[in-house]
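Note that this complex is displayed minus one protein chain, with the remaining chains in position.
As written, the chain order gives the labels A, B and C, with residue 1 at the start of each chain.
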């Protein structure tokens, strides 16, 4: 029995492993270094970052791409505060994210402890679940519940708080049953009566349109949507992150006539998309004021928001689309020679012509179009994930770079968050599945990061020094330089063990 | 009358100007670009950043250095979320900070609008004041109140929310009275009875110690503290940011015997410092278990926390110290030949010897000590602000670099926040007072920031391209490069006016 | 056009009427008197209370009984604070409730206005939706959304804030489209694969049990459950408020052998009940540790909580039960001669014998059992709603009073809230449907409430006086009475118009 004593850190790692977590995004420090080391020991990939903001964006995208929560491990106080960026991003985009934050020893609460912050309350208002396990032994069940809640119903972020004394504490592993991997979310189908009502609307529509949202990508509805579209011939329009669920080059894709399609459709089938700013709230003048909207969404409370839709189909998107397909009259197929479809195609061709002209504008500096054209020509057609941010960059790139596969385009998203790009690029799950990561220590840096080049990049001056003499010289030169920002990158010997950090932190429990 | 119509943005700028605000730290975007432009037009310096996290740290330090709130201007949603970092940092460090966030049109609330976030609630729990003015005309009074609250009592962060329709709205300036600059905080003195009790403790102490906190620096008590120390000969110990209130080289400074001083003092006079983790909660074994603490603090609720102090002196630090000086018996002077003082000096000398040996260690890579020694020799003695972060860097540097003037050392602070360095360096108010800033547009970047060098810095490969051909070549090379991260920095023509951003954002008010 | 000007108060009343609201529970005062009067004018029944606590409990139960939110109208500040009781009660019991609170003029926010309170934030954390409409014209849409959210998905409370200046403001009715009655909630079915898995478990169970929760009553699943139970012969156990979904006298009801049934069942079908304290968290020793639980619930995040269930069926309870019925093998019927069923019946008979003995215990004071027996004999069998609270009262009464119809038993509920009884008794919707209420003014009291009798009830002394002489005499006697609490009920002339209230309240907008 006694032989099976493990630390809290090890228990956390084992619980995550049992949950099927294979990647953790983290920045270590007191008190989570031991957690990171235990995670690495369990064979989970640990991806170290230098700023929790970017880390949390990476993890939020990872959740979107994989359907299981991206896991972040951060220190207490500033670590959790910086990671809130990803928590909000995940909340607004409806992506699963599990933030795990270290926290102070429970007995120091309210004393002004090292990086003390009431993180549970902070995260509660902005996540689906935020808690501190009541004891070490509750950690596995709490992580299980957190993961379930992050992916059940509308996905979102969750937070679990891990006090230092839990992490450093110990427990007999035999006394604990690690819960199995949280079951995939329960699925539901829509009410058959409403399915029939929807079919009737679709069949009688003169100018139907399908809008494919990010929720369709998340729920992996690509096969069902393809079948629906191709059986019915209804033109479709993806939202920015709905692109690729069906290929952009599909002959029924009307992205290049977006405004016209929205303004003219008389029946819209809305698949996993909210009627928010990205869709002009579903309101006129951007939408036809008499449009009849059929909304499929997993969240009951989402239905009828902003624009009074006509039919609410509640359920798991792939299953509900299958219900629609099964209920379609065999004979039904929308005519590709309708005025509506022809006029959309005409508009598409006009727009392509205009873009093509811009592609060949030789003005220097290049226009966005010219630059994108070069890139477009070289870019592999498949097996890439395109990440794009910046208002103009995103706006213009969206119409130029075709996406052919689901979940292969990431951008600033529902929250229009600028600064996500780097994290999202790292989050691309393919990297993790295909590339073995070296199991570096969780604190490891590349040995010679050339920070001083940043000064050069921004009009300053950088020095890279290894010896006292080089340092001395660099200082002499720097101090003569009145106009520029100077960065001196000094190679020194690491101070060694983490316990040197904050040498004055009291490790013996103080006497009250 | 009609001639005096101004926009909400202009009203904000005028109100800030009238408040004496001379610097605004900001990142623009929808809907605050107009505010930034109006601010620049009013002759306020606008310091643009690229990440609100760093920006908010800069502004928090600016508040500490100047005694008036650093002002941040950020966009809604992610802008405010990122800036929370500075809000928490200011809250924990007790520094004034005014965060101004753009927000959505009031009539779009709850609709999923562009970067919609309930920022007022988000900031409320973690600041002294968080509000949205009830109308455009209330903006000047709300800003006045926000500034007052940020500096009255214990300082801290405040938040003011500015909906897009206020910013873009208009008002007749004649209908508004802009409040004058918010008066400096009301000051108070301590209870004279307690002053006498404190004097009696001090006079009868065998091993007295003064601890100088960050609050002493903030309240500009340097002259009074100098007089007190030099009249009484009591040795003193600064906290990390209390350094420089009196010069570190002062003969009564016992920093180099910190642990010994804390463990032996029988009476401690605590000046503007909390008994938090930095001071081991005032508890044994780090403090003498029978120590009698006299605490001077501006916040009534701070007194007696963690360690039961003996005397609570409530009031404005410089005034209360003056009360103490006035009540000192003329004859009193602590003996520099006491065993206590001699043993502290012995310890100091021992420690200096050890450090000196480390200074001359010629091992390569250099130790922290060796590198710091080079820097210490070159560094100007005066007129610099030292910013330091990173656990070991901070810990070791603190004992090596003497600080001679108040408010000239900034570090990770009470929250132990890593990542503050760059912002703090920019915040140094001297820069703003002495250097005229070019009034660039609020969106301006340096013309040719060489972002691609960051790839080079971290083991990747960067390209800087200006023509389609260069871009094409760079892409060809990149796509052959399987192992490295590639950054291609493409010079393009700016897209122009902001209204191109998010071209599909509906600017006409949708019909409900 | 101008002829169609109505006040905000009238707009609120019309919007509620259009939503199909036919009862409002309220306590009037500044600023909601006008709202109550407009509601009465629209033909909505207004039920006046004297304490918002009881009022809010009444409305929460009304929501449970009718499936549409009970509507509360209260004043700002203390009115909303008192009504929080019902908000929490509705939240924990998952009942729809719409709380409408008056609030201060928007332009007085933060000034310490009359009964000023940030009610939106207060209610947000503890409800599904809490908001203030952005303008008068948004009120109807906000009420519509609030009602939808209160009944969609898992039901719960919502809050809408109505500033005084909206209530007193005016708007052209022609400029507004009142949304139709919020559609009933969208319904969903469970995943057919899981339905089959559930059937297999049920069919192979040796000791099956159905648990009928309050959610089954709320979702009006009585017909489907009856069919399921009677087709399968599976014994069932109602939770306290699940009683009556099937009649307690049903031959398959095993309430009287509750503990035995729970401890022995090997497969449990859980219908609209949570595994919370009322069901011992679904854990051993109260539950068989190897029990396999099939849970039907409308909230995805509820599944697998506390006890790891085996099969999660997500959907609308009546539809999901119908799916189960449709999938049952025709031949399947659970044997009433199984050991399990016989032993449950034996236990039931034993328990009935014990209770019968207690019924005839003639000890004075009576026991709970003896008193309940008298009541039980007299009580009509049908067409009553039994409300019960008080720990022992509830506990003992639950096993004695059979409930024969759904939603005819109300008790302290999931929150174990004592004090709900009076409100719940009033809320019984039958009262409202069958009894026409006099349309008294919203402030009306019974003319001669004999408050002084309360003194008599609790050992004090009451006086009812109408003339100065009677008052004088009562005072003389009272002042001689040293030992008792005295209540003198003085009939006076009402002061008249409400505008006399707080005569010093400034009605002209003060000049900032």
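Keep in mind that, in the parts below, a residue touches a chain if its C-beta (ideal position, glycine included) is under 8 Å from a C-beta of that chain, and two chains touch if they have at least 3 such contacts.
Treat the numbers as computed from the prediction; the structure is a model and nothing was measured.
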Which residue of B:20, B:43, B:300 or B:494 touches the chain not shown here: B:300
Candidate in contact with the missing chain, chosen from A:141, A:322 or A:443: A:141
Since one chain isn't shown, list which residues of chain C touch it in the complete complex. 29, 51, 53, 77-78, 81-82, 84-85, 88-89, 92, 108, 111-117, 121-122, 125-126, 258-259, 274-278, 280-281, 283-286, 289, 305-306, 362-368, 370-371, 373-375, 377-378, 380, 391-392, 395-396, 414-419, 446, 449-454, 456-459, 466-468, 471-472, 475-476, 479, 490-493, 495, 500-506, 508, 510-512
Contact footprint on chain A, counting only the chain that is left out: 106-110, 121, 124, 131, 134-135, 137-138, 141-142, 145, 177, 512
In chain B, positions touching the absent partner: 125, 128, 145, 148-149, 152-153, 179-180, 182-183, 185-192, 194, 299-301, 303-305, 308, 312-316, 319
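In this text, only the chains that are shown with their structure count from here on.
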Taking all residue numbers used at the chain B/chain C interface, answer same if over half belong to both copies and different if under half do. same
Distance from chain B to chain A - Cα centre to Cα centre, in angstrom: 32
Interchain centroid distance [CA atoms averaged], chain A/chain C, Å: 40
Would you give the residues of chain A that are in contact with at least 2 other chains, written as numbers and ranges? 125, 305
